[in-house]
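The complex appears here without one of its protein chains, the remainder shown in place.
What follows is chain A.
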Amino acid sequence: MRPIGLRARVSAAFALGALILSACVSLVSYESVRNTLFAERERTAVRATYYDATVVDAGIAGPAPDVLEVLRSLDTGTDRYVLLHLDGRWHSRSADLAVDTAVPPGLQEMTASGEAGAQRIRRDGRPALIVGVPLAGEAVFYEIVSLGELDRTLRTLALVLTAVAIMVAAAGAAVGWYVTRHALRPVTAVAEAARGIAGGDLTTRLDPATEPDLAPLSAAFNDMADQLARRLERDRRFAADVSHELRSPLQTLEAAASVLDRRRDQLDDRAGAAVTLVTAEITRFQALVNDLLELARTDQPAHREPVDVVALAERVCRSRELPADLVETVPGTASAWSVDRRRVEQALGNLIDNAVRYGGGPVAVRIGPGYLEVDDAGPGVAETDRATIFDRFVRGPASHARGDGDGTGLGLAIVAGHAAAHGGDAGVTERPGGGARFRITLPGAGT
């Protein structure tokens, strides 16, 4: 599982905090508003009931009173119902018979004992308040007041408060996101600087003054960058020194051997054979030194520039006395790539040399979007060797069969190094129809 990022966590914490806070505030305000409103409503209802009770009381005082007429004379509006319990019978204004069962037994007992009372009930699933007032004799007058409107008001209030709580939580998350963006800006700067260094710009440094709190980080980063630059410079100088030390004697050997070679006809057969050997070995030694130095430098960043890769591939073929029409371009491939010209040229050249040496010569040099391929129709590369073939000093079996074209064993390692410097890689597969297909990918070439 992917770990949750710092920003997400901080934002979530902000959101949660804001949510809890706003929920508490909402809850408290909701409760207090509800209580106030209910109390107010209750007071009004009780007052109205008492008023009506006195009217009813007076109306039923006489003998054989018309109870229904008395009840009908009350001005109750639409949200109040009246009930009268008189001489063990229930009276109401309408034929609404269910109302008598609506009076809770507790309230009935209470009023029977001569006390007035009020209770909240649910009537037809809606909240209501029932107020009971004992009248003279055994009669009890009840009024049921619908609280539906109050309920609707409270519901709206709850909805509004919930919406506010959610909005506050979202605002909290936004604040968290914003705050962390600022807090993490120095880290982003470090990441960018690191990317710059990885991309080859060794002069990238952080300014410790811009973020005093993170000065130790900046200082450590800069120190690391300094050391890296020093180390690379040391390596570069070492490679340069080694090249100088190895190449100078090789130059003497080369020039001296050419002097000997010119006088071959003055030499006897044995001396001539020795000169041939020396000349061949000088050539091989020279190739080895060049490849070793190249390999030592493959980890240096690629120096990208616009390159016409098709022209480059054709040139590489011609330089090896191969027909330029070996080069095929996959339709839809741009010809101008942003790559390190010298290194792509060398990588492609090495692949072609490899095909010549071990695969009987290339049969196609293919340029596709972001990759180069060299096909040969030789014996191919065994599956088990495909991973190791790009290692240093690994040679194919054919190299022993052909003495003159002996490679240094570094060619493919250099190819892999150049591909890696471009952020790509090198691989070999089977060519359909037999043989090997070597491919290097060069991401970011802008194709």
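The rule we apply is simple: a contact is a pair of C-beta atoms (placed from the backbone, for glycine too) under 8 Å apart; a residue touches a chain by one contact, two chains touch by 3 or more; residues count from 1.
In this section, contacts and distances are computed from a predicted model.
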Original post:
The hidden chain: which UniProt name fits, "Formate dehydrogenase subunit delta", "DNA-binding response OmpR family regulator", "glutamine--fructose-6-phosphate transaminase (isomerizing)" or "Aspartyl/glutamyl-tRNA(Asn/Gln) amidotransferase subunit C"?
Top reply: "DNA-binding response OmpR family regulator"
Subject >> Touching residue (missing chain; options A:Ala215, A:Val275 or A:Leu293) >> reply: A:Leu293
Subject >> Absent-chain contact - pick from A:Gly5, A:Gly137, A:Gly199 or A:Pro306 >> reply: A:Pro306
Original post:
Touching the left-out chain: which of A:Ile121, A:Val187, A:Leu250 or A:Val394?
Top reply: A:Leu250
Original post:
Of the residues in chain A, which ones touch the absent chain?
Top reply: 236, 240, 243-244, 247-256, 258-259, 262, 282, 286, 293, 303, 306-308, 311, 315, 318-319, 336, 341-342
